[in-house]
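All protein chains but one are shown at their positions in the complex.
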Amino acid sequence: MAAKMKAAIFVEKGRIVLDEKPIPDVGPQDALVRITTTTICGTDVHILKGEYPVEKRLTIGHEPVGIIEKLGSSVTGYHEGQRVIAGAITPSGHSYACLCGCGSQDGPGTRHGFKVAGGWKFGNTIDGCQAEYVLVKDAMANLSPIPDHLTDEEVLMCPDIMSTGFSGAERGNVRIGDTVVVFALGPIGLCAVAGAKLMGATRIIGVDTVPARMEAARKLGADHVVDFRAGDPVEQILALTDGRGVDVAIEALGTQSTFESSLKVLRPGGTLSSLGVYSSDLAIPLAAFGAGLGDYTIVSTLCPGGKERMRRLMEVCGSGRIDLKPLVTHRYKLDDIEAAYDLFANQRDGVLKIAITP
Amino acid sequence: MAAKMKAAIFVEKGRIVLDEKPIPDVGPQDALVRITTTTICGTDVHILKGEYPVEKRLTIGHEPVGIIEKLGSSVTGYHEGQRVIAGAITPSGHSYACLCGCGSQDGPGTRHGFKVAGGWKFGNTIDGCQAEYVLVKDAMANLSPIPDHLTDEEVLMCPDIMSTGFSGAERGNVRIGDTVVVFALGPIGLCAVAGAKLMGATRIIGVDTVPARMEAARKLGADHVVDFRAGDPVEQILALTDGRGVDVAIEALGTQSTFESSLKVLRPGGTLSSLGVYSSDLAIPLAAFGAGLGDYTIVSTLCPGGKERMRRLMEVCGSGRIDLKPLVTHRYKLDDIEAAYDLFANQRDGVLKIAITP
Amino acid sequence: MAAKMKAAIFVEKGRIVLDEKPIPDVGPQDALVRITTTTICGTDVHILKGEYPVEKRLTIGHEPVGIIEKLGSSVTGYHEGQRVIAGAITPSGHSYACLCGCGSQDGPGTRHGFKVAGGWKFGNTIDGCQAEYVLVKDAMANLSPIPDHLTDEEVLMCPDIMSTGFSGAERGNVRIGDTVVVFALGPIGLCAVAGAKLMGATRIIGVDTVPARMEAARKLGADHVVDFRAGDPVEQILALTDGRGVDVAIEALGTQSTFESSLKVLRPGGTLSSLGVYSSDLAIPLAAFGAGLGDYTIVSTLCPGGKERMRRLMEVCGSGRIDLKPLVTHRYKLDDIEAAYDLFANQRDGVLKIAITP
Partner (left out) sequence: MAAKMKAAIFVEKGRIVLDEKPIPDVGPQDALVRITTTTICGTDVHILKGEYPVEKRLTIGHEPVGIIEKLGSSVTGYHEGQRVIAGAITPSGHSYACLCGCGSQDGPGTRHGFKVAGGWKFGNTIDGCQAEYVLVKDAMANLSPIPDHLTDEEVLMCPDIMSTGFSGAERGNVRIGDTVVVFALGPIGLCAVAGAKLMGATRIIGVDTVPARMEAARKLGADHVVDFRAGDPVEQILALTDGRGVDVAIEALGTQSTFESSLKVLRPGGTLSSLGVYSSDLAIPLAAFGAGLGDYTIVSTLCPGGKERMRRLMEVCGSGRIDLKPLVTHRYKLDDIEAAYDLFANQRDGVLKIAITP
C-alpha cells in the first residue's frame, strides 16, 4: 500500500482542503521533491473561487522549494538530499515549443504544436506542491539547486512571482534611461517594479491605492507612486512625464481598466507589457491605439520557467541587488493552509505572500 | 507674383479637386521637387470621404517620384535635375523620436516627445505631391536618388505601399521556415505577402475574396489563398496548418474582423502584425488572447520613411527578387485626377494602384 | 550475442574504414534509427587527416536520414517505421546551455556550464551515422519526422549544411535590402548564399574560383561571383559596391585570408558572420577593425540542431523556395564509403556532396 502524504486539494468551488493522497511513484525522468516551503498564488485563489477550472482532487500549488527525496533512474547530475526549486512553469525541454524558445507554451509530444500555457502544469494539469511531496517531471530540465547561502524564504519568490514580474520588464525591453509605469502593485507588480529597476529604468511609476503596497513599491525602486483613487491615474502619469508618456507600461492585474490605462499613458512607439490574467474580452480604445498608426507593441507573457531561469533568479536573490524578503508577510504550517487561503483570498492583514511549511 | 502650379486639393467632404496654388518657396533645408509620377493611396480616399480630417485646401498625396527643381541653400550632396523619391513619411532626422529609431512618430522640435504618426506630413499636415511640385522639408534626410536603370513606375511603390507592406513582415519578425497569413490583399497586403516571402516565410497564406487580388498574391509568393466567402477563414487556415496555427499574422485592412481572425489563427508565442488604419475601438477576444497567458505579441506599424529606407526598397526593385509592376493597373494624367479618384474610390475595373503623371 | 552492423570507423590518421560493430542498445530516452541515406562532411575529412582528434574506432558521420527501428521506453510521440532526420548537433534539451537557447554549446548534466561545441556528438563524442544504424540520444528533442512528399536526398542537407549555411545569414542578421558577401562557395558557402537570399538580401556576392561552385552560387541567388584568382577580391568587392562595402560578410572556409578579407569589405557597423573551422590563431588587422572604433560585430556560429530546427529546414525544402538537390553530385553505397572518402577528400570530379546509402 502506497505511503500517504498531506496535500491541499481542490474539492469544489469555494473549497480547497487539506487531505491525504498517495506519495507519487517516480518515473525514469522524474524527481520526487519533499516540500520544505511553498506559497499561495493569486491564481490559486481563482481556482478556489471556481474562476479557473481544474480537475477535482487536484493538488494545488506551483511554487516548490524543497529537498530531493528520490531521483528517477535516468536522472543524472543531482543527488538525493539536495535542496532545489523548480519553476511554476515546467517546460519539458524537448517539445517544439521549447526548442523555439517558447517553453511556457509547451505543446505535447512530437506534434509541431503549441498549447496555450501548456508549460504550466503544477496545480493545473498535474498535482502541485501545496503538499508534503511533489513529483517533478522532466527533472533535468527543471530542478535548480539552491545555493547554500540562501534560505528557503529567500528563493521562495523565484518559481513564479519574480519570474513573472521580471518578465514584464524583460519582454517590455526596458532600456537604460526609460520611464516605466507599473499598474497594480500586488506581488507581481512589485516584482515588475524591481525588474524595471534592475534593467536600468530611471523613472519608475507605480499605481495602486493600498498604502502598504505603495510603500513596498518605493522600497523596490518606484520613484513615484500614484494613488488611482486620488485622481485619474492617466492624468497623473502624463503630468509626471510632462505629457510625454512612458516608454514601457506594465499591466500587472488583468482588468480592462489597467490595460486601457497602460495604453493611454504610452508614448508612440512604446511597449505595453501585459502580465495579468484576464477574465473577459479586452477593448483597445481607438485613440490610445493611434488608430493603428502609433507603432505600439503589446506583449503578453506567461511566467518563464526551467532550471536556467531559476538559476538566474537565485543569482539575483544572492546578489543583494534587491531585497524581496519583505514580500513574505505571513507564515503558516501546511496543516493550517485552509486558514492561509482564507487570509490570502480576502487580502486581510496587509498580506502579500504567505510562506507555507509542511 | 509667385508662379502657379496645379495641385489636387481637399475642398470639403466628398471633393478633392484640381486647382492652382503657388509654387512653394524653398527654405535652407528644403528641396523643391517637380513631380513626374505619383499615385493615390487608400488613405487619400479616407480623406476624400471626410473620414480622416485635414485642413481645407491642403494638397493631397504622399508618394512622390520626381526631379529636383531647386535645392535649399544648406542642402548638400544633391544636384538639381537629379531623379529622386521621398517616403510618405518624412522624418526630420533630428527629433528625439528620430534619434531613438522611431521617426514615423516624429515629435516636434526639442520637446522630448513623440507625436502619433507625426512623421506623416505630406498630404496630412503639409502640402502633398498630387501636384506639379512638392516641397520636401529636411531634404537631406529624405531625398533618395533613383538609380538610372529604374523607371518611375518601378519605384512608385517605394514611398508607401512597399515600405508599409514590408514592415508588416519585418515587425512581425518573420523567420526562415515561418508560416505567415496576410489578411486582406489590397496593395499593402500584397506587399506584405512579398515581404514575408523576401524574409524567408515558407508557407504564406493570403486571405481575400477578389479573384484578381488572390491571383496577384499567388504571383507575389502566397502558397495558399483563402477566400473568406468560401467558409470561415479561421477554420480554413487552421485546417491548412493542421491545427497548429501561424507564426505571424499580418492584418492589412483595419477592421475588427480581420484583427480578430489574425489573433485566432496565431499559435501561442506568435506575433500579430497590424498594418490597418482602424476606425473604431478594437476588441481582443479572451480565448484568442489565451486570457493573457499566451505569450502573444501584437505590433502596429506606420510606414517607415527616410532616404535610407527608400534606398533599400529601390535595391529590392532593382534586384529582380520580386516584381511589383503589375500593381500599377491604371495610368492617368494629373489633369484627370478627379476621374482617377472616382475610379479608385469605387474600386472599379480591378484597380490596384494608379500612376498619375503631371 | 549482439547483432552486428557495418560502420565507417576511424582507425588512425589517414584511415577511415568500413568495419563491423554491434548494433547499439536502446536506453529509455534513445531511438535506434536505421540509416537510409547519409553523407560525408568536410569535418569528417579533417578527422580522416588527423586534424581533428576523435577516439579510435568511433563511427564517423553526423548527417542521418533514416527510419525509426526501435524507440526507448520513455519516448512518446513517435512510432517505429517512421521516417526521420536528426541534426548534426543533438542538444539534450535539458542542459543549462539548451535552456538559454545555446544548445550547440550543450554542457554536461546539471553543471551550470557550457562546453564548446558540446552539442556536436555524432561522429565526435559518440558513434555517428555512417553506418547501418545510429543511436539517437534524447530522441524526443532531436528526431524530426520527414514529410511524406520529400525524398531522402531532398532533406539530406538539413542536418548540417543547410543549418550551418543558413545560420551564417541568420546570425549575420541579414535584412531586406542588404548587400552580403559569402567567402568560399563550398556546400556551406552555397547554403549561406541561399540563406542570405531567403532573408531578403538584394545584392549577394560570392567569392571562389572553382567554376562549378561559382555557377552553383549563381543558381542559388548570387548576383555577382568574384573569382579571387582574377584579382584582389577585396578590391573587386569594393568596386562592385562603389566603395561602400557590404552589410554582412559571411566567412565559410576557416582561413586567415577569408576572415581578413571579410572584415576588409565590411562597412562600419556591419557584421562578419564566421562559419569556418579554423586551424590557427586569427589576426584582426587594425585598420580593417577601425582600431576598435568601427561598431563592427563578429559572430561565429556552430550549426544549430534540434527537431524544431530540422522541421523548419524541411519546410524550406518542401516550399520550393530554393533547390538544393544539385548539391548532391555523387552517390555511393555504404559498402563503398572508403572510395567516397577518397573522392571527397581530394575534391575530384566537381564533387559537392555525396549521398551514401547502406
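Each chain gets a letter, A, B and C, in the order it is written, and its residues are counted from 1.
FYI, a residue touches a chain if its C-beta (ideal position, glycine included) is under 8 Å from a C-beta of that chain, and two chains touch if they have at least 3 such contacts.
Keep in mind it's a predicted model, so treat the numbers as computed, not measured.
Peer 1: Which displayed chains does the hidden chain touch?
Peer 2: The omitted chain makes contact with A, B, C across the full complex.
Peer 1: Among A:62, A:112, A:264 or A:311, exactly one should touch the missing chain; which is it?
Peer 2: That would be A:311, which touches the missing chain.
Peer 1: Given the contact definition stated above, which residue among C:14, C:243 or C:320 touches the chain not shown here?
Peer 2: C:243
Peer 1: In the full complex, which of B:171, B:307 or B:353 touches the chain missing from this view?
Peer 2: If we include the chain that is not displayed, B:307 is the one touching it.
Peer 1: In the full complex, which of C:9, C:71, C:84 or C:97 touches the chain missing from this view?
Peer 2: Looking across C:9, C:71, C:84 or C:97, the contact with the absent chain belongs to C:97.
Peer 1: Would you write out the residues of chain B that touch the absent chain, in ascending order?
Peer 2: 27-29, 73-74, 76-78, 91-94, 96, 98-101, 103, 108-112, 138, 140-141, 143, 145, 306-309, 311
Peer 1: In the full complex, which residues of chain A touch the absent chain?
Peer 2: 166, 170, 175-177, 179, 195, 197-200, 202-203, 223, 311-313, 315-316, 318-319, 321
Peer 1: Take the complete complex as the reference. Which residues in chain C touch the chain that isn't displayed?
Peer 2: 97, 100, 102, 104-105, 111-118, 120, 242-245, 254, 267-269, 274-286, 289-302
Here is the rule we go by: only the chains that are shown with their structure count from here on.
Peer 1: Could you classify the connectivity of these chains, where an edge means two chains touch, as line, ring, star, complete or other?
Peer 2: complete
Peer 1: So chain A and chain C: same face meeting same face, with over half the numbers shared, or different?
Peer 2: same
Peer 1: Averaging over Cα atoms per chain, report the distance between chain A and chain C in Å.
Peer 2: 40
Peer 1: Could you say which residues in chain C touch two or more other chains, in rising order?
Peer 2: Residue numbers touching two or more other chains: 311.
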